[in-house]
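Every protein chain except one is present and positioned as in the full complex.
Take a look at subunit A:
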């Protein structure tokens, strides 16, 4: 098969790159150098067992930060990276036509997932760019009293589902534009832009097992929502987002959306079961654990737990075999407690001890059990070391203590 031969040649030419041997501990990621000698250059279709796994890496439990590519997505993308490399805006030859066809097919796949018309989907570089386009709309409003409501569909820190349909109804009755950042929700819970009366929606590729660097914005046509372009140039994407559309990336986004539509129910059921397993096991074995976020309106794949009397950063460092996060990845460099937790009224000390567990399509029961076991072990160990915990065990009410200044 022509494709397989070409790919095999390409694979033989690319050297396997070793992971960075970092001296400073990057959170959750310690790679051992891969042994090149054992890597075979020619992949054999008749290999019996997987190659000796010479590289150990942490378990991945941080799907809210990003997700791995689904194999079906990569399979859809590869032809457009290797063979069908035309510019989709070239009008004069087959390379352009086939690339354009793929782009429009991907547009249809994205639209179908959210109940939209393909003409209402504009490809962007990600949900952040989509958010910026949507919010800039506010500045190009015609009437002085027109405004915009912007709400996250599913929160990325605590997994809470916002009442989008209700908000949509209110906005449409008041003639106010409604934008939602659906990066964490698309493909995971059913969305329909018409049922929810959404005017603008941001979509991110790498949150739904698609490639990084691509996203989309949904812009309603009836009634027309006018947006101002962030970047100007050759007028691509109906003038709303100039720049050559990256065909392999949008093909990946489209494939990810189609796979998500097919797998939504199965994934949701399985992730709910695993989430239940994780929380039940932890809560059964450890006292003073709080789940942040409304348990009723909650997406199961994002579990945010606060472990009282344990500092979140130290727990993350202790769980070095599991890739986890405490709160938002975007603000991970700072040690400020999460604004989301503060907003829902979490106590300052509980906000500092929160960990976010992400369960996704590829998470296994084994990984959940391992994570739970390590988490329980380290929380117990850290609490043993904590003088606050000791005081609580002795029956002292921490809130009654007057801490003296030295």
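Simple rule for what comes next: a residue touches a chain if its C-beta (ideal position, glycine included) is under 8 Å from a C-beta of that chain, and two chains touch if they have at least 3 such contacts; residues count from 1.
As a working rule, contacts and distances are computed from a predicted model.
Missing chain, UniProt protein name, picked from "Large ribosomal subunit protein uL24m", "LYR motif-containing protein 4 isoform X2", "Septin-type G domain-containing protein" or "TAF9 factor": "LYR motif-containing protein 4 isoform X2". Touch with the chain omitted from the figure is made, among A:161, A:188, A:241 or A:361, by A:361. Contacts to the hidden chain, counted on subunit A, fall at residues 3-4, 7-8, 10-11, 14, 16, 19, 34, 39-40, 43, 45, 47, 49-60, 68, 71-72, 74-75, 78, 266, 321, 361-364, 366-367, 370, 374.
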